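Since the structure comes first, as structure tokens, the remarks are kept for the end.
Up next is subunit A:
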Amino acid sequence: MQWNSWQEFLTMRGYGLYVWGSFGACAVAMILEPLWVRNRWNAIRTRQPRQERS
Partner candidate 1 sequence: MNGFVMALRRDMVLALRHKSEWLTALFFFVIVTNLLPLGVGPEASLLRKIAPGVLWIGALLSTLLGLPRLFAPDHADGTLEQMALSPIPLPWLVAGKIVAHWLVCGLPVVLMAPLLGLQFDLPVRSLGLLVVSLMLGTPLLSAIGALGAALTLGLRGGGALLSLLILPLYIPALIFGAGAVEADLAGISAQGHLSLLGAILVVSVFFSPWVTSMALRIALE
Partner candidate 2 sequence: MSNSIINWFKYASPASFYPLAGRMIPWFSWLAVVLIASGVWLGLFVAPTDAQQSEGYRIIFVHVPASWMSMFIYCVMAFWSALGLAFNTRLSGMMTAALAPTGAMFAFLSLWTGALWGKPMWGTWWVWDARLTSQLILFFLYLGFIALQSAIDDPRRADRAGALLALVGVVNIPVIYFSVQWWNTLHQGASVSLTKAPSMAHVMLEGMLVMALGFWSYAIAVALTRVRCIILEREITSEWIKRNAVE
């Protein structure tokens, strides 16, 4: 374990903004994208039975 305190972990010795900016952007993107694809999937699946009936 590299860190002595949360404080140190969060500030990253002054590089907090940059490190967390990078990790954060990746996290956001890689969480949103699967949700977005799921959404598309669900939209198709709910549309499908309707089309079949008609």
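Note that in this section a residue touches a chain if its C-beta (ideal position, glycine included) is under 8 Å from a C-beta of that chain, and two chains touch if they have at least 3 such contacts; residues count from 1.
Keep in mind how these were chosen: all candidates are chains of the complex that A comes from, given by their letters.
These figures come from a predicted structure and were not determined experimentally.
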Item to check | subunit A in this complex - touching candidate among 1 or 2 | outcome: 2
Item to check | Complex contact set, residues of subunit A against candidate 2 | outcome: 1-3, 9, 12-15, 18-19, 21-23, 25-26, 29-30, 33-34, 37-38, 40-41, 44-45, 48-49, 51-52
